[in-house]
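Removed: one protein chain of the complex. Kept in place: all other protein chains.
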Amino acid sequence: MSIATLFEIVLAAVVLGLAIWTITVSETYSAAVGFVAYGLLVALIWVRLDAVDVAMTEAAIGGGLGGIVLLGAAARLRESEAMTAERPGRVVRLCAAALSASIAMVLAVAVLILPDPAPTLAPTVISNAGATGLANPVTNVLMAFRAMDTMLEKVVLMLAIVGVWSLASDQAWGGRPGPRHEADPNGVLAFLARLTPPAGIVIGIYLLWTGADHPGGAFQGGAVLASMWLLVIMAGLADTPPVSSRSLRLILVAGPGVFLVVGLGGLCFGPAFLAYPVAFAKPLILGIEVAMTLTIAATLALLLAGAPERSATR
Amino acid sequence: MSAVTVFGLCAAAAVGVGLYGLITNPQPLRKIIAFNLLGSGVFLLFGIIGRRGAAAGSGNDPVPQALVITGVVVAFSATALAIALTLRLFETAGSMTLRSRAPTGPNSDPSAG
């Protein structure tokens, strides 16, 4: 057994242990902390699987932003925990354990008897890479070969934010999401929120730019930009924008909007929906990615901020 | 044992653990966390299948990778929406139960519960 295999087994065992701890620990807040750690370790598994693009997305969005939103909710609901102590009965738990175990077994058997040689689309992707002028195959798939998925995913993000906003009470409709964060303007957090964003914005744009040829791209860059904005909001240096703001709404529809316009352009002047003319493929993709990054950053940050709670004037 | 087998079994177990938590944990927030664990197990299954389909020039089939990236973002937005719903439920009903019998909050709304 090589050292690499040993490391993989230990990593898998730690991930599983964390998953079980996250499910069984009594406090919800601890479960959220466990989930963050789990997300970061799963990102390591993705690195071992040679999928660095996914690893970055998982660490930034799955573990990072997902963790923050869970931690925030767990902190707000902490007092209510004692009220809901009713656990399902023994029979239900036994049945659930049997069901889960059998599904895990079926999946494990399926993993062990996967067909050989494995079906793959990688050679097709690589042989068609010349059509777009991008060297990162994942970006190629996301932005060109399966661009429809990515466009619809932007629509899903928009629907999610519409869903979150529509949970506002009548008085708060059109107001600012989340509580107003007050922090010492000369404190450490405000210091960090002044020092980091310039570098963080550069890193976000770098991730977007380098995504053409290396691991990175609109999602990872957008997540970094979103976290910078959230840091400034949490330090009290800026407030969340009112959801009725027109410029904010324009940013939120920019990504899917540009995507749709380019797609319809392909339908009108080219062979099919979302067909890029080969000569302009790279500039078009980059244009869509820039719009998408802005939209992703704004949407992720606002999803974290939650439903509008305060009127816009305060 | 290769990386594919080790992580594949880990992914299968994560799906099982997540499913168990989803059924047995009574609190909505815990159900959301468990559902995310289940989802990440499914994503990992994509990952090992992509790893098996690796070809020259890439260590992992880019098509499942792109699907997983899309999936992670969609899972996050669904989580955020679910949490916003949970917070709203707590605000209107004053309790955190998903049971349909009457919530006992101060300004309880019979339709929310």
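Each chain carries a letter (A and B) given by its place in the written order, and its residues are counted from 1.
Here, contacts are C-beta pairs under 8 Å (C-beta built on N, C-alpha and C of every residue); 3 or more make two chains touch, one makes a residue touch a chain.
The rule we apply is simple: contacts and distances are computed from a predicted model.
**Student:** Assign the chain not included in the display its UniProt protein name, restricting the answer to "Cation:proton antiporter", "(2Fe-2S)-binding protein", "Cytochrome oxidase subunit I" or "ABC transporter permease subunit".
**Tutor:** "Cation:proton antiporter"
**Student:** Counting contacts across the entire complex, name the shown chains the missing chain touches.
**Tutor:** A
**Student:** Kindly state which of the options A:Ile68, A:Leu192, A:Leu248 or A:Ala275 is in contact with the chain not pictured.
**Tutor:** Final answer for the missing-chain contact: A:Leu192.
**Student:** Spell out the interface residues on chain A facing the chain that's missing from view.
**Tutor:** 188-189, 191-192, 195-196, 199
Keep in mind that, in the parts below, only the chains that are shown with their structure count from here on.
**Student:** Would you pull the chain B residues touching chain A in the complex into a rising list?
**Tutor:** 1-21, 23-27, 29-30, 32-34, 36-37, 40, 43-45, 47-63, 65-70, 72-81, 83-88, 90-91, 95-97, 99
**Student:** Which bits of chain A are touching chain B when the two form their complex?
**Tutor:** Residues of chain A touching chain B: 1, 4-5, 8-9, 12, 15-16, 19-20, 22-23, 28, 31-32, 35, 38-39, 42, 45-46, 48-51, 53-54, 57-58, 61-62, 65-66, 69-70, 73-74, 76-77, 80-81, 83-84, 86-88, 92-93, 96-97, 99-101, 103-105, 107-108, 110-112, 114, 118-123, 125-126, 137-138, 140-142, 145-146, 149-150, 153, 156-157, 160-161, 163-164, 167, 169, 217, 219, 296, 299-300, 303-304, 306-307.
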